[in-house]
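Removed from the display is one protein chain of the complex; every other protein chain stays in position.
In order of appearance the chains are A, B and C, and numbering begins at 1 in each one.
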C-alpha cells in the first residue's frame, strides 16, 4: 500500500510517500511496524495524540482495519481556513 | 417646524413634507392637532402602534417634547435590508 | 491585535452596484489594517412567484439625511462592540428589479468571530433602525412590504 506523510511528519520521516509491503491488520499495527524500522519513524510516531490518520483519503482512527486499503496518510491536526 | 411623511403615511396624507406652525408640547400633541385637521390625517394616525416617529432625524417616542425641534417625521416600521 | 482605527464607509445611492467590485476594493484595505477575516453580506431582490407575472419592480423610499446618520450610528455601535477593521454599508433606494443587489455590508477583523457577529448585528439593526421602506409592484397592484415582528425581536439578541 502507499503510505503518505504531510507537514512535520513528512519532514521528520524525510519523504512524502512510500510503498510499504505489509500484512498489518490495523493502522496501529502499521504504526508499530514503521516505528520499529528506524528512529526517524519512531520519533514521528512517538506521540499519536499529535497525529491524525486518513485511510483511502477519509479521516479515520488508529484502530481502523487495513484489509483492501490502498492508501494510508499520517499528518498533524489540520490548520486550513 | 417641518413635518415629514414616508411610505404609506405619505400616501395617505398626500404629501411628503409640510411646514406646521404649532405650539404642541409633545409629538402626541402634534398628532392630535394634525388629526383634528382633516380625515386623511385622522386616518393616517388612527393606529399609532403601526407608526414610528423621528425627532430631528433620531428615532423617538410619541411622548417626546418638541421644544427647539426643527423636524418631525412619521412613518411605518422600517423594512430595509 | 491592534487594528487600525475603524474606517466607516456609508453609501446610500440609487445607482445599481456590483458587490464583487466593492469587495475587491474592501479586501486589500482590510488586509492593510491587519484583518485576517472579511465578511460580506449582500441582500438581493427576490421575485414573488405567487404574484401574477411575478414582481415587476421594487421601489425603496428612504429619509435623506436621517438614513446616512442612522447607518453611521449602527456602524459605530458595531465598531465599539467588536474589534473591527473597516466597515462598509451600502444601501440602494429608488427602483430595483428582481435579482438586483439591494444592499451590502462588509466587515473585517483579526479573527473571524468578530466580523461574523458584527455583520449579523449590522443586518439586524439596519432592518429595524434605518429609515428604508420597500414597495413591491406586480400586475396585481402595489403594496408596501410589512415589517415583521421577528425583525424587532431580533434586536433583543444584542442587548
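Quick note on the criterion: a contact is a pair of C-beta atoms (placed from the backbone, for glycine too) under 8 Å apart; a residue touches a chain by one contact, two chains touch by 3 or more.
Since the model is a prediction, treat every value here as computed from it, not as a measurement.
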In the full complex, displayed partners of the excluded chain: A, C
Option from C:6, C:19, C:86 or C:131 whose C-beta touches the chain left out: C:19
Residue of A:1, A:28 or A:54 touching the missing chain in the full complex: A:54
Residue among C:42, C:56, C:77 or C:138 that touches the chain left out of view: C:42
Residues of chain A (touch criterion as defined above) contacting the omitted chain: 4, 6-8, 10, 54, 57-59, 73, 75-81
Residues of chain C (touch criterion as defined above) contacting the omitted chain: 1, 18-28, 30-32, 34-47, 49, 98-101, 110, 112, 116, 119-120, 123
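Following the convention adopted for this analysis, only the chains that are shown with their structure count from here on.
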Most heavily contacting chain pair (counted by C-beta pairs in contact): B-C
Between chain B and chain A, distance of the C-alpha-averaged centres to the nearest whole Å: 73
Rounded Å distance between chain B and chain C, as computed from the means of their C-alpha atoms: 26
Multi-partner residues of chain C (each touching 2 or more other chains): none
For chain A, residues contacting two or more additional chains: none
